[in-house]
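Just one protein chain is left out here, and the rest sit where they should.
Letters A and B mark the chains in the order given here, with residues in each chain numbered from 1 onward.
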Amino acid sequence: MLAPFEIHEPATVSEAVDMLTHYDEDASIYAGGTELLLIMKEGLVHYPHLVNIKTIPQMDAIRLGIDEQRLKIGAQATHRQVEQSSLVQEHIPLLSEAAAQIGNLRVRTTGTIGGNLCFAEPHSDPATLLLACGASLDLSGTNGVRTVPIEDFFTGLFETARKPDEILLAISVPILPVGSGSAYSKFSIHARPTATVAVILHMQDSIIDSARVALGSVGPTPVRVVQAEEILRGEKPGDELFAAAAAHAQAATDAVDDIYGSAAYKAHLAQVLTQRALEQAATRAGAGDRVH
Amino acid sequence: MSSTRVLGSNVPRVDGRAKVTGQAKFAGDLVVPGMLHGKVLRSYLPHARIVGIDTSAAERLRGVVAVLTGQDILELKNYMYGHAIKDRPIIAFDRVRFVGEPVAAVAAEDAHTAHAALELIEIEYEDLPVVATLGDSLADDALQLHDMSALRAGLFHGLGEFQVGPGNVCYHHDFERGDTASIFSKADIVVEGEYTFPAVYQYAMEPHTVIAEYDSDQITVWASCQHPFLVRAELADLFELPLANVRVVVPYLGGGFGSKSYTKMEPLTVALARKADCPVRIANRVDEAMVTTRRHNMKCWLRTAASAAGVLLAREVRIWLDTGAYADNGPRVVATAADAAPGPYRWQALKVDAWGLYTNTAPAGSYRAFGATHLAWIGESQVDEIARRVGVDRVQIRVNNLLRPGEEVRPGGKPLDADLVNDIRTIAKHLDWHAPKAPDTGRGLGISLLAAGAHPVSTAIVRLEADGTATLLMSSTEMGQGVRTVFSQLVAQELALPIECIRVPGGDTQKTPYDRSTGASRSTTLGGTAVQRAAQDVRKQLLAAAAEVWDVAPEAIELREGMLWHADQSLTYPELFLRYFGLAGGEIVGQGRVQPTGEGQGSYATGPVFWEVCIGGAEVRVDRDTGRVTVNKLVSVADVGQALNPQLVEAQEMGGAMQGLGNALFEEMLYDNGQLLNSTLLDYHVPSIKDLPERFISSLVENEDGPGPYGAKGVGEGSLAGVPAAIVNALGELGIPMTELPLTPERVWRSLND
Partner (left out) sequence: MIVSTEVKTIDLRLRVNGKEVAASIEPCALLLDFLRDQLGLKGAKRSCDVQVCGTCTILLDGAPVSGCCTLAYEAHNRSVITIEGLTQNGILHPIQQAFLDASAVQCGFCTSGMVLTVKSLLAQYPQPTTAQIKAYLDGNLCRCTGYWNILTAVRQAAQVMASTGALSP
């Protein structure tokens, strides 16, 4: 049951920003609504004014950046669009794989990647994965357009660096160079996962020359395991190395006991999933010229 | 005898087309003219005194027609209900005993208004100490949740002398034979353990929905209820009306599984309709349904004694079941759990004590295979452990100790009516018991018995019309199991009619005759027997009419393909009616009934009606690093006497097995001091298609050893209870002992690392 509200239909980003500014706390951005309508139905929040940004054209476009070094994913691309985009599948296949695992088919049909990131649910799949990818987010508000690196975007539980008058326009994701291998591992019992791990490796002459490891669901925000990345860099892939990296992942969790599992178990899972993801990513990286 | 073989064939569901086209009506699809929208305000505290309720602002809201509180029900002479124990008020009046207990209810012209009105109701509570767990409830200084001296037996207590207490004991059931103490002190092998079983939510996908109308001295209720006649009796008692003045109409149910058994939301909805003087609909949300009923959580201490050769000698059990704030079907669950605890073995001595305890959580009631699901995994895991210690194969130890058909299961009860040895061997065969296994793979099986059938009273009426069609009036609730289809088959068989000529409307206590209940796997066996007898009654009258018309003996007449035959003569049923009644009209009405002093095959006077075989086998793989259990294969046996519709039997087996899988692997209601933490499906995982095991095999066993039509017995619960036992035992084979369900990855991981 939803309490009554008005729906506004901006034609441009600028109009939308004006509406958000005008209605202030009484307004919310409304895109897919998969998270928003749920919490409104439960009576946790109420917004008398919904700013429907789906009426702004082209906000779901997925395209290659001008420099062809990155993919620009419109914030309003649905998870399904991300999953099925041939550009994503070609250049950052992990993003497509992960998008296919979000929620269920109906959630993927309606929910947007931007909405998911802005809601900042600690179990968010895209958040964890994009952190590993080193993405950046383009925001537009009354003070103009700015770009926020994803490392700075998630500031706390359900909190982001987005200001109330800002709209997320697009997510910029660096394209993985040849010789990259990635893996996304999600361990779930309930609808939301207990632990998620995203790993991206790049190998050159059988040596790992870059590594990014991100954990999700095991803290208030996704985190990068910088210590793991450091010991991986410059090394040959191997069980002992991965075990050592995984141990850092375990230590990097900031989990609590809850219905998804105890903190100790989540930390343990972070270690197991990281080890497995590293193995998988290394295999994919070592598989030749193809990006995995 | 009819040559049309309708029974034993996979006749398509008679309600299939309606359901697959979205035409089948459930309670929430019905519209009663003038119907108001009802919403319930529920307590957010687990235990509190109600100091005061102010509904004035809510009542003033435009569109609100009535607000009901406890004060309104106190004007009734009877305002307490509960089929076993009358411990439940229609709505809380002096205190609340669980989070979710209804405290006020609003009837309004539209749903928005009803919802808004709830927020205007002000309630002042005074916290009371919370009895959150079994431990709290059992404590010496535990606060008593009910004034035991004021409690009365419910209309359908059915468990002997009524007694409650001491302390928070809602019901105690015990039995003993032989000398357990002596045997345990001398036995070569004793296995002992403490076990924990979770609260689980039945999740019938349609939540409880009731429309009630109170019109001077008539109550009409359209409800998603499994037992309309028991609900009728309780409503008549509460509102002091003759039974015939209370009408309970049951549309299709979107699942039941026990969650809609006995009385749930009906009294509250009727009370609200009475105050509003208008029909009112109350529909639970799923989170409300989860605090309306659930499966009992349980602690159990069990030990088994055996000889060095693997002969089972004695078992001693103590069971504590958490029945929540109100009894609901708690007493029966306690008794059935006690009965199931020994398992289907020969014992020299037994000692079983089972208690149902009140706590400040939502009331627990029936859920498919209660009792057996609670205990089978425990007793069976100990049998496996004994097998390991004596070095006997786990199938063989069971073969050596299982009861045989005809042997006594419990003193005074019906002897065993199933070939359990054959059943267990069938399970082992389908598990490829002796075949080599992949690493980290375990196989296990478990067997138990459920006292099935509940109370054997069912009635049916068949009306044969002048156009050759028949209407079957019966009150078994169609909740997916296919009862309308199987019963149509029985009528079709007796009257040599095509299935399409038989109409089976839904239960309506004003129109369809008495059936005690739909549950406990009883419908085919009991309702079906009543239906068969009613059809046979029509058949007899039909033959007699034709005998008169043809002036021959009835024995010389045959029914075949919707016609009567004698020598070279034949008449369609319409032609007979024309000749016999003298017009294109008239009717032949037959009735049939089953009651405890029935005659014929399988007396119903001795309980249980039959012993349902609860059996399962599983092959699982364990990921030792995460504790995740993957089920490669589930195996079951449907020992049903006679499968009147094999496809529907198999359907019950598959559905039950997946519910068992959920109960075994991940379903668990989590509480914190009486607060349910996971009250939506986001946080309570119900098996999805991705949880399917790689293979499922169910074998049909038809030994015609049941008291139902053509030797049938019931089905539906056995496959559920078998799954936790099978999986626990598969893990046991891998050296992973589990004493707590569900077998979440974390629990398995902890067991591996302890």
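Quick note on the criterion: contacts are C-beta pairs under 8 Å (C-beta built on N, C-alpha and C of every residue); 3 or more make two chains touch, one makes a residue touch a chain.
Quick caveat: nothing in here was measured; it's all calculated off a predicted structure.
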item	value
Candidate in contact with the missing chain, chosen from B:Asp72, B:Asp87, B:Glu101 or B:Glu206	B:Glu206
Which residue of B:Tyr252, B:Trp550, B:Tyr573 or B:Trp749 touches the chain not shown here	B:Tyr252
Listed residues B:Pro46, B:Gly655 or B:Gly722, member touching the removed chain	B:Gly655
Among A:Thr34, A:Ser96 or A:Ser136, the residue in touch with the chain that has been omitted	A:Thr34
For chain B, the residues touching the chain missing from this view	10, 12-13, 15-26, 28-29, 61-62, 112-113, 116, 119, 203-207, 252-255, 257, 283, 285-286, 479-482, 647-648, 650-651, 653-659, 680-682, 686-690, 692, 696
Missing-chain contacts mapped onto chain A	2-7, 33-34, 37-38, 41, 46, 50, 80, 100, 103-107, 109-110, 191
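Throughout what follows, only the chains that are shown with their structure count from here on.
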item	value
Residues of chain A defined as touching chain B within the complex	1, 3-4, 187, 189-192, 259, 261-262, 265, 268-269, 272
Chain A partner contacts - residues on chain B that touch it in the complex	111-112, 115-116, 625-626, 628, 666, 670, 677-678, 681-685, 744-746, 749-750
